[in-house]
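Let me give you the structure first, and then I'll get to my questions.
With one protein chain removed, the remaining protein chains of the complex are shown where they sit.
And then subunit A:
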Amino acid sequence: MKLRVTWFDSLIVVIICLISLLVILPFLYIIAVSFSPPGDSLAGNFFIWPKHWTLDAYSYLLNADTFLTSVRNSVVITVMGTLLSLFVSITLAYALSKKFLPGRRIMLLFIFFTMIFHGGMIPSYLVVKNLGLIDSYWAVVLPAASSAFNIMVIRSFFQSLPESLDEAARIDGAGEFRILYSIVLPLSKPIIATFTLFFMVQFWNEFFSAVIYLNDTSRWPIQPLLRQMVAISASNISAEAAVDAQLAANLGPNVQNAAILLAMLPIVIVYPFLQKYFAKGAMLGSIKE
């Protein structure tokens, strides 16, 4: 069949192009400012193409201790958080995928209930505080280790694997851990890849728990630091002490936008890998028993 292009098709293409442009333009602008000398961007005499190119902002940031420390903290939190989340979510979801397990329904209800009711911010804060986790990376990592939604999605993936597979392994005398490790996990690469990337994004983007649980700002990951760096220019944030006076003094629009760009860089790098999987992964969540 020949593809006849009507005015209707052209109109839709134009609209989608405009929307896509609206998404992309801010990125181009941020990049342009980050490569320009501060005076240029303030003059606003360009939009997406710098008049003069300079790497000042990047060389400044990559030499600023506060910034580098926050990147290191983010990396530590992301690695810890991703590994812990994968472990907690996969083990529980696997157990709950076994229909023969007595008590399975009660455990499912127990987990599902947390989706519709929760204690809220202050009780959660008190728990973290009473566990003595304040100022430790664990305060950021542990409370976010899993969620009912993650468990449900991963569980429905495990349930889609053929049951006869582990029965065959059992006949051959494999133990349950062996079955999980050498048969189920290798078959679950798509879902593990999806969630590894989701968890990485989640922990890299973590902001609020760092603000409330880490009083020691030398432990701060990149997001709260970035917030302080950009908020200073908005000059609308009630006087909150800048993390680093030297860092604040050097803030020009180029440094701020370079920081925004560096804070999203890991996401932009993993995004192509993420994209391959997530449409499928996101759909799994809508499958009901």
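Following the convention adopted for this analysis, a residue touches a chain if its C-beta (ideal position, glycine included) is under 8 Å from a C-beta of that chain, and two chains touch if they have at least 3 such contacts; residues count from 1.
Definition applied: contacts and distances are computed from a predicted model.
> The hidden chain: which UniProt name fits, "Formate dehydrogenase gamma subunit", "Sugar ABC transporter permease", "Nitric oxide reductase NorQ protein" or "Oligopeptide-binding protein OppA"?
Options "Formate dehydrogenase gamma subunit", "Sugar ABC transporter permease", "Nitric oxide reductase NorQ protein" or "Oligopeptide-binding protein OppA" considered; the missing chain's recorded name is "Sugar ABC transporter permease".
> Taking the full complex into account, find the residue in A:A57, A:I77 or A:I151 that is in contact with the omitted chain.
In the complete complex, the chain left out is touched by residue A:I151.
> Which residues does subunit A use to touch the chain missing from this display?
3, 6, 8-9, 12-13, 15-17, 19-20, 22-24, 26, 29-30, 33, 42, 44, 47, 87-89, 91-96, 98, 100-102, 107, 110-112, 114, 116-127, 131, 142-143, 145-146, 151, 167, 170-171, 175-177, 180, 201, 204-205, 207-208, 212, 223-224, 226-227, 230-231, 233-238, 253, 256-257, 259-260, 263-264, 267-268, 271, 274-275, 278-279, 282-283, 286, 288
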